[in-house]
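The complex appears here without one of its protein chains, the remainder shown in place.
Going by the order they are written in, the chains are A, B and C; count residues from 1 in each one.
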Amino acid sequence: MKKINIPPSKHVKVLDGQGWVGLIDQLGTEMTILNAARVSFGKMKESMDENDIVLLDYLIKNKHTSPLEHIVFTFSVHCPLFVRGQWHRHRTWSYNEISRRYTEIDLEFYLPEKLRKQAPVNRQASVEWENCDFGEFRTMMKEHNDRSLKLYHELLAKGVCREQARAVLPQNMMVTFWATVDLNNLIHFLELRDSEHAQWEIREYALAIKKLVSPVIPNVAKILGWQD
Amino acid sequence: MKKINIPPSKHVKVLDGQGWVGLIDQLGTEMTILNAARVSFGKMKESMDENDIVLLDYLIKNKHTSPLEHIVFTFSVHCPLFVRGQWHRHRTWSYNEISRRYTEIDLEFYLPEKLRKQAPVNRQASVEWENCDFGEFRTMMKEHNDRSLKLYHELLAKGVCREQARAVLPQNMMVTFWATVDLNNLIHFLELRDSEHAQWEIREYALAIKKLVSPVIPNVAKILGWQD
Amino acid sequence: MKKINIPPSKHVKVLDGQGWVGLIDQLGTEMTILNAARVSFGKMKESMDENDIVLLDYLIKNKHTSPLEHIVFTFSVHCPLFVRGQWHRHRTWSYNEISRRYTEIDLEFYLPEKLRKQAPVNRQASVEWENCDFGEFRTMMKEHNDRSLKLYHELLAKGVCREQARAVLPQNMMVTFWATVDLNNLIHFLELRDSEHAQWEIREYALAIKKLVSPVIPNVAKILGWQD
Partner (left out) sequence: MKKINIPPSKHVKVLDGQGWVGLIDQLGTEMTILNAARVSFGKMKESMDENDIVLLDYLIKNKHTSPLEHIVFTFSVHCPLFVRGQWHRHRTWSYNEISRRYTEIDLEFYLPEKLRKQAPVNRQASVEWENCDFGEFRTMMKEHNDRSLKLYHELLAKGVCREQARAVLPQNMMVTFWATVDLNNLIHFLELRDSEHAQWEIREYALAIKKLVSPVIPNVAKILGWQD
């Protein structure tokens, strides 16, 4: 058996190589969107032309989003627990995740390359930290990760069950999950998560998803300005 | 452009050839279900063996339904309006339908081969009608369909808008829609609609769907007893 | 037992008195929205002041919609079948409806006071019809309704089951249903249905809902410009 922590062939690395998003599979193409939309008009087409781009543009800009729901993507995601917490708030996705009740293997912890400063005004935001040596912070965090993992293994060794022992592991623990979503709800996710209001870490994942799906739906990507 | 009322290549006829369900496309295979489930265990496999059938059986019988959500089907459906009313109560599907605000072409009406009697006890059920000549009923209904369509065209000819004129068309009017759903929610639909509590007409569609998807997910079909 | 076709005490009539929407019950107030939002800040308040209006305005204008989901309304609706078809496309509502498999009582049909003309350019739109005597149209439609109902009763009298006989009834048949929805999804419904792109008939229902809920959530109504 293959370890699940290995990304699939099509994937994009994020968080300085510590995380990734992979594209597992997809349902439908841009032609599917157009044919789903044309059901309304009682028509169908076999191949795409200039008028189709105009129709795609019209559908997306006028929020006629139902035809987009026949396009579906399955991703695999490797991200810190606090990113997963934000991701799972999106209730239109289907998820399957490594259960830490079930296995203690392959534990990893996210260690940021750079830290950010608390924003001076916006209470929930952060700002870039220029001219700072992050070595001290990284050492503190690295030692904490190691200590936490050591404690976890001590508890397991003494017989404590995995589902309770994991409680001592920090929220930068990496998790791996599969996630399936339709294009309409994916666009909504990307609007919220590739945004300056989003935490930098989840925004990295949103950008990676745009890279992965843009070649599959190039005209949609262009209409939504993802190439910018 | 192709007329939308023509079924796709893979389809099953129902209601004595007056309706059909077609399988447009699908996401994932039974191997996808197993790999999605194994994400929980931190493992993945490339091909299927006997243990996989055991796991599939376990997942389905113990209602571990989340791995089934990574399998998605897109159907096209041609059915009477009163069947669509029952279908659209299922809110986990994505739908696109011919709009009768938009087009007046290709109007058809369902004319049952056989009528059923009101059930003597169960107020919402019907029972088979043996030794009955349905010719009279069919003539009455056919004439009504023709009169309704004639009135509709008269209203249109006098300038009345389609969205109001359609109000005179009977509920046996045929509609065509695309519908996308994941396997978990499809199974739930089939439990309710391939049931003796369901109206015979929608049950025909549920049975047709079982025929269409069984070759794609043969072990799931077997576990659920669809081949019986 | 009370007939269900009678509206509840709080209701608004629409379609020249032929239809209505009633407000059955509600969960939460504007204070609930604010307290749900303040959970994020780790705070709660007992009563409302000027700052709260500012926060409400901010939440709605910046699409921080999750706090709105703790406000829920239950409506009862009496509308033509073709309006229900449009309504039930909204999959975030919970519905219960009179089943025409179960009962044949209280059948009514919508007879428009005024007809509209097909729009000259926009294929799915209609335009007002000035200086037109609608008497002829109304007579044609009224006679069609009567004939359809007569045929329905003939079929029932001969023993045909209700679930099949109803197929001859026209799409202007009135239906009655209960519908429960949270405020976030209600606002989305109203944006789409109180719009110039919507059919006039369902727009009437959207406007009636605004009238019913505005006194309950007056600041939200003001922020969204419903009083205009």
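The rule is simple: contacts are C-beta pairs under 8 Å (C-beta built on N, C-alpha and C of every residue); 3 or more make two chains touch, one makes a residue touch a chain.
Note that the structure is a prediction, hence the values are computed from the model and not measured.
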Residue of C:D16, C:D106, C:E128 or C:E143 in touch with the missing chain, whole complex considered: C:D106
Who touches the missing chain here, C:F177, C:Y205 or C:W226? C:F177
Hidden partner interface residues of subunit A, rising order: 80-82, 84-85, 88-89, 91-92, 95, 99, 101-103, 110, 112, 115-119, 123-127, 129, 137, 140-141, 144, 147-148, 151, 154-156, 158-164, 166-173, 199
Touching the absent chain: which residues on subunit C qualify? 1-5, 24-28, 32, 35-46, 66-67, 69-70, 72, 74, 76, 94-99, 102-103, 105-106, 176-178, 180, 182
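Rule of thumb we're sticking to: only the chains that are shown with their structure count from here on.
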Validating interface symmetry: for the copies subunit B and subunit C, is the fraction of residue numbers used by both over half? Same or different. same
Measuring centre to centre with CA averages, how many angstrom lie between subunit A and subunit B? 34
List the centre-to-centre spacing of subunit A and subunit C in whole Å, with centres computed as mean CA coordinates. 37
Just the number, please: Cα centre separation of subunit B and subunit C in whole Å. 27
Where in subunit B do residues touch two or more of the other chains? 95, 99, 102-103
